[in-house]
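Yeah, one chain of the complex is gone here, protein chain that is, but the others are all in their spots.
We call the chains A, B and C, going by the order they appear; numbering starts again at 1 in every chain.
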Amino acid sequence: MLRNESKIRVRYAETDQMGFVYYGNYAQYFEIGRVAALKEVGLSYRSMEENGFLLPVKSLKVNYIKAALYDDELTIVTEVRELPSNRIRFDYLILRDKELLVEGETTLFFMTKEAKPCRPPQFFIDQLKPLFS
Amino acid sequence: MLRNESKIRVRYAETDQMGFVYYGNYAQYFEIGRVAALKEVGLSYRSMEENGFLLPVKSLKVNYIKAALYDDELTIVTEVRELPSNRIRFDYLILRDKELLVEGETTLFFMTKEAKPCRPPQFFIDQLKPLFS
Amino acid sequence: MLRNESKIRVRYAETDQMGFVYYGNYAQYFEIGRVAALKEVGLSYRSMEENGFLLPVKSLKVNYIKAALYDDELTIVTEVRELPSNRIRFDYLILRDKELLVEGETTLFFMTKEAKPCRPPQFFIDQLKPLFS
Partner (left out) sequence: MLRNESKIRVRYAETDQMGFVYYGNYAQYFEIGRVAALKEVGLSYRSMEENGFLLPVKSLKVNYIKAALYDDELTIVTEVRELPSNRIRFDYLILRDKELLVEGETTLFFMTKEAKPCRPPQFFIDQLKPLFS
């Protein structure tokens, strides 16, 4: 399994007039988590894209349990629990200390720069495979 | 059933370097759709909030079928298919002309300004009830 | 002179916990205004970009006079007061009814897709010139 914990601090811009983090902004937090998770095994999303592989999001699910507030330090826990095929699924937890605020999942797929779905690059599989045995 | 169609135009700020609307930004489009849907039956989300009723989001699901592009004119179709109880569910379609780009759903719940879950205000139910018989 | 008035409605996502539109979001409103101003003389920013001309922002100034609130209908007044050379300056007013909320200006420059500053395309000047005599 691939697992990463990343820390972020809630920005003022991310709150709304309810005084909470706007519900759409967790998608950014998930993105931070999955990029960090891939970096942990030497996979840079940036260089993947420079090499012609895009990873658009196919689906997103979020459950909002408790609101995150301005200036909170949040932990993003990201997991990939299965070896990716043409798709890759990430599961997320957003915590404030030990308190679970939000849980989510995204499925992404591989695509060429010409917008054609494709298989993941070989180096991608090579880096991840040892974690799933 | 409550149903609304709203039009928006994709802003440059909403794109990302893939050249698509960033996946998290559809949450904003859904919010525009549901506010417009409520307005259609004389319910102003703004005045509900001024009267002490908040409507935070409990869950979000999104399926991304095709990417929206900069300057696209999009139609947000919003539906409430069941009379709300303490929760209210909205279903969304995002279309470019007749082409379905994204489908989503959100469940929201009613909350007081003191952050306590509560029943919907009576005027809210009164406005919606005639649509669900 | 080139002049455009566009209407927008403040989104919930654009507010912050002060209950105002977040100060950085006016940059998006200005962008909406300048794109609409160019459209008024038949210039599509989208197709300019597809033809290889980018228009990044060189400078931004904003004065915040009064706060815009959630669900406000705002008017964005955009003006180009001088025929553009390699640079083009836009001036903006953001109004709620007749009340001035924000004033701003941006200077943009023309750039090729290879990130080289360049002269504006000839059709761009041709469309604008009649307005500045």
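Everything below uses one rule, namely that contacts are C-beta pairs under 8 Å (C-beta built on N, C-alpha and C of every residue); 3 or more make two chains touch, one makes a residue touch a chain.
Here the structure is a predicted model, which means the values were calculated and not measured.
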Chains in view touching the one left out: A, B, C
Contacting the left-out chain in the complete assembly, out of C:A27, C:V41, C:L83 or C:C118: C:A27
Touching the absent chain when the full complex is considered, from C:L54, C:V77 or C:C118: C:L54
Residues of subunit C in contact with the chain not shown: 17-18, 20, 22-28, 31, 49, 54, 56-64, 67
Residue numbers in subunit B that touch the chain omitted from display: 12-13, 15-20, 22, 24, 70
Absent-chain interface as seen on subunit A, which is shown: 11-13, 27-28, 31-32, 35, 44-46, 49, 70-71
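Following the convention adopted for this analysis, only the chains that are shown with their structure count from here on.
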Identity of the chain that, by mean CA position, is farthest from subunit B: C
Between subunit C and subunit B, distance of the C-alpha-averaged centres to the nearest whole Å: 28
Centre distance in Å when subunit A and subunit B are each reduced to the mean of their C-alpha atoms: 24
Junction residues of subunit A - those touching two or more other chains: 17-18, 20, 22, 24
